[in-house]
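After the structure tokens below, expect a handful of questions from me.
Of the protein chains in this complex, all but one are displayed in their positions.
Note that the chains take the letters A, B and C in the order they are written out, and that residue 1 is the start of every chain.
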Amino acid sequence: MEKLLVPTICKVDKVIQETPDIRTYRLKFREEGLMEKFTFLPGQFVEFSLLGSGECTFCIASSATRKGYFDCSIKKAGVVTADIQNSIEEGDEVGIRGPFGNWFPLDDIKGKNLLFVGGGIGLAPLRSLIQYCIDNRSDYKDFTILYGARTSADLCYKDEIKEWQDNKSLKIMLTIDKPEDTWKDNVGVVPKILEEVVKPVIENTKVITCGPPIMIKYTIQSLIKLGFADKDIITTLEMKMQCGLGKCGRCNIGSTYVCKDGPVFTNEQLKMLPDEF
Amino acid sequence: MEAEVKDQLVSIEKPGLIAPPNWEPVIMGILCNWCSYAGSDLTGTSRIQYPPNIRIIRVPCSSRVDPWFLIKSLQTTADGVLVSGCHPGDCHYISGNYYARRRFLVTKKLLNFVGFHENRIQFSWVSAAEGPKFAKVVAKVTDDIKKLGPLHLYKKENFEKK
Amino acid sequence: MNFSTFVTDKAGLHKFYEDIMASHETFAPVEKFGKFDFKKVTSLSECDPESPIAKTLSIKPLFFPRSAKVMKYVATSSGTDVSETDEDHLAGNRVILGVKHCDARSLQVLDKVYNWDYIDTDYQKRRENTVIVSTRCDKAETHCFCTSLDYDVENLDALDVVVVNGTEGKIYIKARTEKGETFISGMNIDNRLSKNEWRKADDKTAGEIKTQYESFAGSFRLKMDYKEVNEKLSKIFDTPEFENVSGNCISCNTCAFVCPTCHCFKISDEKVKDTGVRYKSYDSCNNGYFTLMAGGHNPRPVKYRRWRQRAMHKFVYYKERFGVNLCVGCGKCTISCPVNISIFEVVNQVSAASMQE
Partner (left out) sequence: MNYTKQIQDIAAKLFAEGKIDVFVGYRMNGFDDNQVPVLITDPQDVSKLVFTDKSVFNLVNYLKSDHTRRKRVGLVVKGCDSRSLNLMLTESQVKRQNLYIIGIACEGVVDDAGQKMQNCTECVVPDAVVFDELLGGTLSGSLTLTGSKPYQVNADVTALAAMPLTERAAYFEEVFENCIRCNACRHSCPLCYCAKCCIDQETATLYNGANTTSSAFHALMTWSLHLAGRCVDCRNCEKACPSHLPLHLLHKQNESVIYENFQEHLAGVIPEDRGAFYKYSLKDPDDFIM
């Protein structure tokens, strides 16, 4: 297995400062031809290693439909992520292993209304699917994005959000937790806006949500209150992972390996798991 | 003749291992900012020669030296360590070197106990005015360690000398 | 399939061992500081193939090293070079002597996790080039409970070659797998030993071995109804009993490190200037920051949750996922535990408490 644990070198093509503590790294494989072979689906993750510092798990934040690169959005949280933000610049080399894990149920959501509910850095895995869906727009019906963050400065992907706002084929709503002077959009936590402002159609709709654990918890509660079925609520779980191969035993929830059977779960599946995530 | 003797120089802890020809020891020098570092500065400005084997690190006070600084140096490049601070009573922080002295003694004895030659870990008090003393200390430490041969104990990956 | 059995005596067995050592890279229990660990040996005097379970560390490190170098890297101005490291024990044929059958059994259990989905090729290679010569215990030790788990006494020893002590100084050497069979025939032992010392089994042998097995099975202090325990445990995730039984655990991780089937690991880097090594080494789920994520969220923040994870993984989850029990009943964790916690006792206590509810 040691071979599976050896990362492949990627070059950092671009570093985008999204918020004060989140940066997006646009990566390309150093070796020619590898990029074309690197196929992934929205929701999968990679093991990103800063050589000499350590390895971290990040979801791929871009879609394979945007060819030639992939993105990882990294928030400064621990030792390695801080090292990454402090030391990686454009042109630097990092190690990548992957892609691992399962993906959003692309067949299930075909022909459905889609509602994306994201919070903070939780937009990253959703962005992969959003890009994928925008690139295959004809396959889906209504398209709504609800995105919240603590403050307006903490909103990720501001440029892309602007693009989405200009895009007539989808609806995007932003919210922040506390009022700010220049802020004209919604104010309030995501579950509240979801219930009071978005008022989504329940029939034929799939909800895809991701964010901090506490936000996911309350969002799922309000979704169920609104009348969504468990199988229509899709989320991605976050667990400490190190190998991504279903061996190291960190991401076990009961007999489920999040790195193999997840990270994407429907609420129906989550209910079957012991409460340990 | 002298070259021959040098060729046979063995590591004192591991007599099976012979030093390469023209081997020169690497000595980690950890100096306190207020006295010893200034002292070494004075040695330089007074144009006093001392062996170039020492690699100097400056710390605020000799009591800043955590014992594992020594352990880590010995596990990586260094063949010996020299820690130097202000004379007792002269500490910039009043009592730092008194605390350091206790730790040094225990560390030295412990490292000696687990198999390092006692001369690999040395300490000195050098004040800012003692340029010549600093040169003498470094010369002595270098001389001592040259006699001991290269260090082969518990080296980390990438530092295992062949 | 029928594999052959041979009958020999103490002297014949020792000659067999010495022949193995002469022709193969051999590992056997070597005593250091009163504890046996499997090390490379060249003569029988260095090792003790009959070391007691209580004092022997498991053979796990020979297949899943305590620290495996995953890769090395060098950063230069022209770019970073990543290279795989040549791992030990990948080439050549190895034989491990003096393995207890619980240890041998553990490899069959580990095979499941290492061969699902992504296949651990290094583990597989090590498994393939190793012949295991295991020894059947005569008597159960204080903390053994291997017969209580989900395999019968006949099939406890599943790997390669088994040495069984019979009555009247007789020793039976049984091949248990095809690999074992070819190994024994490849040793050509009949050419060197007389008919008296080394002969094929006769009709009576099977019966004699059976008697030995029965007397062995009768010597157990600890017995439990595994099916019942497994069933009960799988239903009582939320029982407060876990909090009670984990009270005297000091989270020292020893149990996981000596366990022949614990397979959790961590990946860590060691860096020096522009070069570095990445290691894969043992870790334990009893460790407080095993699941701690950057940012502070920890799914198992308190001791009883980690304890529960360990007990449930051993007795429920693994069975659910891979069809075998992760615990092999060797009792090594209990022996090594500084506060003498017995996993057998705990599991039974928890499932018994759930019955009362």
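Here, contacts are C-beta pairs under 8 Å (C-beta built on N, C-alpha and C of every residue); 3 or more make two chains touch, one makes a residue touch a chain.
Note that the coordinates shown come from a computational prediction; the quantities given were computed from them, not determined experimentally.
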Of B:L9, B:I56 or B:I71, the one touching the omitted chain in the full complex: B:I71
In chain B, positions touching the absent partner: 12-15, 67-68, 71-72, 75, 88, 95, 98-99, 101-111, 113-117, 122-125, 137, 140, 153-157
Hidden partner chain, residues of chain C it touches: 32-35, 37, 57, 66-67, 142, 221, 247-248, 250-254, 256-258, 266, 268-272, 276-277, 279, 281-284, 289, 302-304, 336, 338-342, 345
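One rule holds in what follows: only the chains that are shown with their structure count from here on.
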Farthest chain (mean CA position) relative to chain A: B
Chain occupying the most central position, where position means C-alpha average: C
Separation of chain A from chain C, taking each centre as the mean of its C-alpha atoms, in whole Å: 40
Whole-Å gap separating chain A and chain B, where each centre is the average of the chain's CA atoms: 52
Between chain C and chain B, distance of the C-alpha-averaged centres to the nearest whole Å: 47
Contacts with two or more other chains, residues of chain C listed in rising order: 69
Per-residue multi-chain contacts in chain A, two or more chains: none
In the complex, chain C residues that touch chain A: 68-71, 73, 75, 79-80, 82, 84-85, 87, 113-114, 116-123, 237, 263-269, 271, 276, 278, 280, 283, 285, 290-295, 297, 299-300, 305, 309, 312-313, 316-318, 320-321
Footprint of chain C on chain B - complex, ascending: 76, 156-159
Contacting residues of chain A [partner chain C, same complex]: 1-9, 30, 51-56, 75, 77-81, 93, 95, 213, 238-240, 242-243, 245-250, 252-255, 260, 274-277
